[in-house]
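Here the complex is missing one protein chain, while the rest keep their positions.
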Amino acid sequence: MTDPTARHYDREFVRTFFTSPTAVEGEDDSAKLLRRAAQLRGMQAPDVWVPDNEDATAPSMRDEGVENVVDVVAEHGADFPGEIHPRIVWHRDDPQTRYRGFQHALDIADPQNGASEYIDGFVIPEVGGVDDWKKADECLTIVEHEHGLDPRSLSMSVIVESGEAELAMGDLREEIGKSENNLERLFLLVDGEVDYTKDMRAMTPTGELPPWPELRHNTSRGASAAGLVAVDGPYDDIRDVEGYRERMRENRAKGMTGIWSLTPTQVEVANTAPLPPESGRWLLDVDGESVELDPEDGRQVYRGNALSLEATGEDQYVLRVGGDERTLDGDELHEKLLDRTSYVPSMDDIVDSMEAFETAKESGKGAIAMTQSTTLAVGDVEVDLSRDRMWDEATYQAAQTPITLFQDVYEHRSDQHEELEERYGADVVERATNVGG
Amino acid sequence: MTDPTARHYDREFVRTFFTSPTAVEGEDDSAKLLRRAAQLRGMQAPDVWVPDNEDATAPSMRDEGVENVVDVVAEHGADFPGEIHPRIVWHRDDPQTRYRGFQHALDIADPQNGASEYIDGFVIPEVGGVDDWKKADECLTIVEHEHGLDPRSLSMSVIVESGEAELAMGDLREEIGKSENNLERLFLLVDGEVDYTKDMRAMTPTGELPPWPELRHNTSRGASAAGLVAVDGPYDDIRDVEGYRERMRENRAKGMTGIWSLTPTQVEVANTAPLPPESGRWLLDVDGESVELDPEDGRQVYRGNALSLEATGEDQYVLRVGGDERTLDGDELHEKLLDRTSYVPSMDDIVDSMEAFETAKESGKGAIAMTQSTTLAVGDVEVDLSRDRMWDEATYQAAQTPITLFQDVYEHRSDQHEELEERYGADVVERATNVGG
Partner (left out) sequence: MTDPTARHYDREFVRTFFTSPTAVEGEDDSAKLLRRAAQLRGMQAPDVWVPDNEDATAPSMRDEGVENVVDVVAEHGADFPGEIHPRIVWHRDDPQTRYRGFQHALDIADPQNGASEYIDGFVIPEVGGVDDWKKADECLTIVEHEHGLDPRSLSMSVIVESGEAELAMGDLREEIGKSENNLERLFLLVDGEVDYTKDMRAMTPTGELPPWPELRHNTSRGASAAGLVAVDGPYDDIRDVEGYRERMRENRAKGMTGIWSLTPTQVEVANTAPLPPESGRWLLDVDGESVELDPEDGRQVYRGNALSLEATGEDQYVLRVGGDERTLDGDELHEKLLDRTSYVPSMDDIVDSMEAFETAKESGKGAIAMTQSTTLAVGDVEVDLSRDRMWDEATYQAAQTPITLFQDVYEHRSDQHEELEERYGADVVERATNVGG
């Protein structure tokens, strides 16, 4: 029996989906960008590298692009630390484009050309309803059969860039596992917001892309229900690192861990973003915004002026937030401030808590309290805060997601071990790789 | 013919879904919490009480939990004012867990054990696609048959805590009513955001749950399309009553009336929240926020300082909001302030308007204007405001939702009559129970 939520591939998480043009006109070596990408290592190397023979490459250069992919992957594929998934041409409305994509896949995966063994799968753009996905799947089945490759050894990832494809993600569970297809080869569901916006005929005054929260939810849900991995589309403003990070934060809260990267710098940012921070930090909620506090001599200092605090007598304080002013005793002040603070745990903190819960569970306890303490300093006033959180099986399992991600990275990306150890220290890395087993 | 949107159960609305551990280790009486919950009455007693033999109870205590449920429900079930729906163990990925849940249901519903006649149905957690829902349905069909209970007399509620289950809610209309199942027994669709977050592999920096607006929409829509009742998951921060209320306000705007409750205090808050307020109140929109005005001597007083108003001459006023300052005559001022005010009607107001519309309809009118008047006081300036709202058949029917809810509560929860009469007065209660028939 086929379990559609079982994952049929090596990586449980994919942080980065990095595309490179396969052939650039007017260069001495039209494969220059491919060659450069193939030699990326460490945090600058993506989890999934996509030699892009579709939109990133001019239509007239795409046959040359196929040759370049074959050459570069044959030469560098053995040493490339991530997976390699070329994007071929495809279109739900155009049989000619589909046939061309099929031929390109046949060439790239031909063992006689030398690249085949390093090709993990293909990325299919512009898919429509699920029957169109099956046509692409059938092309790969034929490619495998013609070249004597194992059935389903080529994975298939799709770009979701039409309403039809968005709807198709709701049907995957029912379609995967039918005898007439090999859709178990599915791997990534990647949103393509530029073409999706065009297909939906959406418009914004400045031409910037709409945020499409429902599409991202549906992609993440589709991935979850069919055992696949969800990846968000390109973030065009490559100078805007903070915006890119914010987008990834939003995505992770939707269960979408991966994102497209357009440059090695974006790859590095996106490889790092989903990993727990190396040190914890405290946040103070001021006027609906989370302000990060400044650690100094073991205290957490608030340096803004939207909130102020004054000691006005024995066990008496005045707390001002915006236009609001309150006189409080010490206990009331403690409670007010506790409500406004939250803690972002470090990798070390998460591992600590998980280990403590595992120990408690072995000794028969179902829930334990984890305590986080600090001293909050606002102006001249200092307040000791202590926050308990109950950990039970559910908390434990939810906390495990970033650790499972880390372990997946650690297992498959030995080229990043050094950078991970620099970041967290060898001890934390070792404990993090062993916890939760 | 089966109409899938027809409701196959007594309650049209469920405000509260209150879980109690079935067996707590280390207590003299492991059923202590069950016993206490079974004796709740009035606003502290939930519409649906859930002896929870799954996550709230340690795995090693679950067989004892089943005995406790049987004992406590046999003793107290006859007098309990709400419905009783134990949660048994279940998992889409684990046949052993499913078989254990089946056995627990067989025990609990065995008439020889004395609890059966007070058991309204079972809650099934961790369901997957709709075929997994059918397996749980089949277990209950067998339980009914083995114990000589009427077919479908046991209702089935599910916890939606996976992407698969979220998708399944879109298929219920097509599946309910097929001869091979008894899915007409479905009752509640309950979101379980903790496990859903884990299943979606979502992460937030502080570990708090994502808001999942799309899941809640889809649950509410699934309930609406299949004649079921939608219930939101637990709100963990039990001290944060205002946050709990805000969550319920959001939920009601999505059509989700019910919510999980973890304590009798949460039950009381959640039983009360969806009922119309006992007195109306005026809101003033200041900088995008709705500020509640202070009623005083028949006027509505604004006491903030983000908006100010000054009479500067004969029929001339200066209105300041944030950095913006405008000189207006009386008519312009009236219009500006009217745009910024809104009215939250009381139960009495709603009943009044409905009665007035019913009278108008009998005399052949299709629409009437309802007027709401007050005097707004900002600083030394007072402005008389009067707001007309057209009521037609559609307005009437939309306004009916809170009244229908009230009537459903009044019909099924006689233990709350006294508290409802204290809240609204006997006259309003009587009119509210009769209007809209």
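Order of writing sets the labels: A and B. Residues in every chain begin at 1.
Please note the rule applied: contacts are C-beta pairs under 8 Å (C-beta built on N, C-alpha and C of every residue); 3 or more make two chains touch, one makes a residue touch a chain.
Since this is a predicted model, take the numbers as computed values, not measurements.
The residue from B:P21, B:G65, B:P402 or B:G436 that touches the chain not shown here is B:P402. The residue touching the chain not shown here, chosen from B:P21, B:G82, B:P274 or B:G436, is B:P274. The hidden chain makes contact, of the residues A:D10, A:E27, A:E117 or A:E208, with A:E208.
Among A:D55, A:E144 or A:D349, only A:D55 touches the chain that is left out of the view. The missing chain lies against subunit A, touching residues 25, 55, 58, 60, 93, 128-129, 162-164, 166-167, 170, 194-195, 197-208, 210, 214-215, 240, 304-306. Remark: the residues of subunit B touching the chain excluded from display are 3, 5, 13, 170, 173-174, 213-214, 217-218, 220-225, 249, 252-255, 257, 274, 283, 323, 339, 342-345, 364, 366, 392-395, 397-402, 404.
We adopt the following convention: only the chains that are shown with their structure count from here on.
Put simply, the C-alpha centre of subunit A and that of subunit B have 35 angstrom between them.
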